[in-house]
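Here the complex is missing one protein chain, while the rest keep their positions.
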Amino acid sequence: MTRELFYADAIREALLQEMQRDENVYCFGEDIGDYGGVFGVTMGLIKEVRPMQVRSTPLSEAAILGEAVGAAIYGLRPVPEIQFGDFISVAMSQVVDLMASYHYRVGTALPLTIRIPSGGMLHIGNFHSNCWENWFTHVPGLKVVVPSCAYDAKGLLVSAIRDNNPVLFFEQKRMYRVIKDEVPEELYEVPFGQVRDVCDGDDLTIFSYGNMIPLAEEAARELEKKKISAAIVDVRSLLPLDKDGIIERFRRTKRAIVLHEARTFSGFGGEIASLLQEEAFDDMAAPIIRIGSIHTPVPMSPNLEKAYLPSLNQVLEAADKLMRY
Amino acid sequence: MTRELFYADAIREALLQEMQRDENVYCFGEDIGDYGGVFGVTMGLIKEVRPMQVRSTPLSEAAILGEAVGAAIYGLRPVPEIQFGDFISVAMSQVVDLMASYHYRVGTALPLTIRIPSGGMLHIGNFHSNCWENWFTHVPGLKVVVPSCAYDAKGLLVSAIRDNNPVLFFEQKRMYRVIKDEVPEELYEVPFGQVRDVCDGDDLTIFSYGNMIPLAEEAARELEKKKISAAIVDVRSLLPLDKDGIIERFRRTKRAIVLHEARTFSGFGGEIASLLQEEAFDDMAAPIIRIGSIHTPVPMSPNLEKAYLPSLNQVLEAADKLMRY
Amino acid sequence: MLTKEDKLKMYHYLVLTRTFEDWIFYICHNQDQKNPMVIGKGYLSTGQEAISVGASYAMQENDWMAPSHRDVGAHLLRGMSMKDLLLQYMGREGSPTKGRDGNVHLGKSELKSLAFISHMGAMTAPANGVAFAMKYKGEKNAVISFYGDGAAQQGIVHEALNYAAVQKLPVVFVINNNRWAISTPVSTQTSVENLADRAVGYGMPSSICEGNNVYEVYDHVASALDRARAGEGPSMVECKSMRMSGHGTYDMAKYVPEEEFEEWKKKDPIKWAERILKEEGLADDAYFEKVKADIKEQLNKDIAEAVKHEQVRPGPQELADVYAE
Partner (left out) sequence: MLTKEDKLKMYHYLVLTRTFEDWIFYICHNQDQKNPMVIGKGYLSTGQEAISVGASYAMQENDWMAPSHRDVGAHLLRGMSMKDLLLQYMGREGSPTKGRDGNVHLGKSELKSLAFISHMGAMTAPANGVAFAMKYKGEKNAVISFYGDGAAQQGIVHEALNYAAVQKLPVVFVINNNRWAISTPVSTQTSVENLADRAVGYGMPSSICEGNNVYEVYDHVASALDRARAGEGPSMVECKSMRMSGHGTYDMAKYVPEEEFEEWKKKDPIKWAERILKEEGLADDAYFEKVKADIKEQLNKDIAEAVKHEQVRPGPQELADVYAE
């Protein structure tokens, strides 16, 4: 059975059902216990599971992620939360040095999932809004996914928990109680390494993920008015990346925009644009246009943040440029 | 007067002369004092400068970089060393959160330079060989430079020390006592944001930096035998990036390889390739080919590391592909 | 020894802080959420103002401080006006962070305060840097480094404490132990009763004081600062207090036992100061009423002034100000 769920509740349901299914799955992090987490995602979970299966920890991100590594080695399936994605910077070494290389070096699997509420649009400034996913896609041994709807939030999280590798699950925190869509009650997996076709289109393709999918949709609607038919592809699994799927989608329209919330410069968009021109050069009717945030810290003020983030206008102008190419 | 200096000695000279010129400049880090640093770069410096101007610290990278921020705010020009570039991961937050956003947020300049001996080719494995520069080019407020010859090592370091912003100076540690070239005795600056033309060529351009410049040179010599004339451009200043210079160089040959030691996937090469296809699409005679390391941790064994790193063959094949396009 | 004037001034700042923050609380709950006056949430020091006021009152003109997120008292005492803080909360033109950051994320070099970043404990590291620079320059100033009971569990705080101790930096670590870190009681953070016990592990003296007695806080911090200025190295002052609000203005702190609030209400720092001032015959109820009324009047004036300021608008400076000249 499916019903509409908020993005946050889809995550909560995945956590609960996976913990019920497998007692090796457990959740921990700052304030996630009785309090239910600062975003309420884990609200009430502690009462529905076994003792210690949901647990609040000290304010120590590096110790938290270290626990995940050790517990995973011992056979559990830890699901730590980093309260705000920005705070992963204080635990960077546990992720990129310890976790990422462990299986390659000694052959021991690390089945763990880090929940990382990420991204901006909430006017809370540079220490609570960043999108750092591109740091981690550069690190072999990690997997990186970014759900943009409730259905994927649940399905990708289930896949992440069942995956035998460290998965960085970049939740889009501003979507928690804004994005709502049909979610099956039962457990299901959304496989990694596969793009999602948000909508089809003939003239150009917008490759995007996470928080920017709604903007892409808005742009597609606007473009339709101008008789431009834009496909939207939700990349959602950045590592592993669905290279074939992306190339194939591109070939259909020969024109593309790559849109993400992270800053453009040295952002993940560079990977997609480079891949496309490397692998589908002959099909390029125009350059791939990257759109991301500008190269400043994330400003707090709504006015400034709006100017910092990608805008509808930018997408429309890019589409225009592509179509006139 | 110029004479030939090793890369390491060029760095040492820049440090010494800058400390002598300005007593606000000072150096600190693990084992850099009496011992002269684990690579001997700061050997004997402590005897040539004022008390406290060269100083060994506890094993605490985050505290070291934090000191740099506070001292810079107070008007000094700190030059901390991270013993091996890989260890910057334990101090990530001080760099990306604190340092990078400080001037934008409150208008106070942070004139500091972090020396980061980086890169592999020394068979010392995944914790002493990584090239993490692309983490930092993604962070506004930082500057990122990578010298590939002794001349630039001195000149870029002098510029870094005199710059009023946090500069990440990615020394290529395997070059310390291998690369030797003409270096003026007096102080001089190599400006940021300007590429260096290593050699001219008519058929294709290799954009590269750091440890890969010698490989690019070797490839260019091989290609010459096949009558392919390859230009080499040392990007050297990744942030700020000499976009115009790069585009202009590309236009000369219409074919390009982007070559770096960091892994290809989500690496800095994606920025350059994306930029070129965005800004010079009409001049592209072929796709830009990125060459970087493969997507595994850095292996220790020389055989494995060789297979991990970009190879001469890869560059030659890429050139071949470009020329036959 | 504190004079009458000192004591009354400290009382004034307690009331100033309370009055200002009460308004922030009020407005956060009584503003048009679509078009809010205060952007985001408030993070208040209600009930623990004596820590910030008592400690910062002990500073001499050339001392510096690294405030935490509940140090409005210290900001006011060191020269921020209520209007500055209002503009900061409102993100308007003239705000200390120009709307780029909000609420308690501020600091100003001209006022000798470091600009707080969210990453808990992070500021202890640059505080050391300022202290080192003072020492390097041969000055006899000192630095106050503020952090909380939750922040105390961050790795960086350990590094900073040790680093300051072994290098005898002129720092005073002032711990605001307000029993809670968001929803997490200090007993979940650590198994020690007194965070001051950690000083032993760094060979640093420490003391514990009634954090709600502003004059006692002053005494402890003043002697610690004297010691620091005398070149005898850092020390630690743990201030026992209680966070009498939620973590932020959105948080009703339902997780705090009612008795705990009741118990601590009796130790309210303003009432405590009033009791002392009366006992010592330095002031009476009429005086207290007058102080409160004057401050309220001032606040109303400042609000009226602040709202005249425009919302910040983005412009080319957003990109230009990322870097210093």
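Here the chain labels run A, B and C in written order, and each chain numbers its own residues starting at 1.
Here is the rule we go by: contacts are C-beta pairs under 8 Å (C-beta built on N, C-alpha and C of every residue); 3 or more make two chains touch, one makes a residue touch a chain.
A quick note: this is a predicted structure, and the numbers were derived from the prediction, not measured.
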Given the contact rule set out at the top, which of the displayed chains would the hidden chain touch in the full complex? A, B, C
Of A:Gly29, A:Gly85, A:Gly141 or A:Pro310, which one is in contact with the hidden chain? A:Gly141
Touching the absent chain: which residues on chain A qualify? 26, 52, 57-58, 60, 62-63, 65-76, 78, 93-94, 97-98, 101-111, 140-141, 143, 164-165
Applying the definition given at the start, please give the residues of chain B touching the unseen chain. 30-31, 34-35, 38, 56-60, 62, 84, 86-87, 89-90, 123-128, 294-297, 299-304, 306-308
Chain C residues touching the omitted chain (full complex): 153-159, 162-163, 165-166, 168, 187-193, 195, 197-204, 233
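Going forward, only the chains that are shown with their structure count from here on.
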Chain B-chain C separation of Cα centroids, rounded to whole Å: 40
Between chain B and chain A, distance of the C-alpha-averaged centres to the nearest whole Å: 30
Calculate how many whole Å lie between the centre of chain A and the centre of chain C, each centre taken as the average of the chain's C-alpha atoms. 36
Expected list for chain B, residues touching two or more other chains, is 93, 97, 101, 104-105, 140-141
Got the chain C residues that touch at least 2 other chains? 97, 100-101, 105, 117-119, 122, 155-156, 321-322
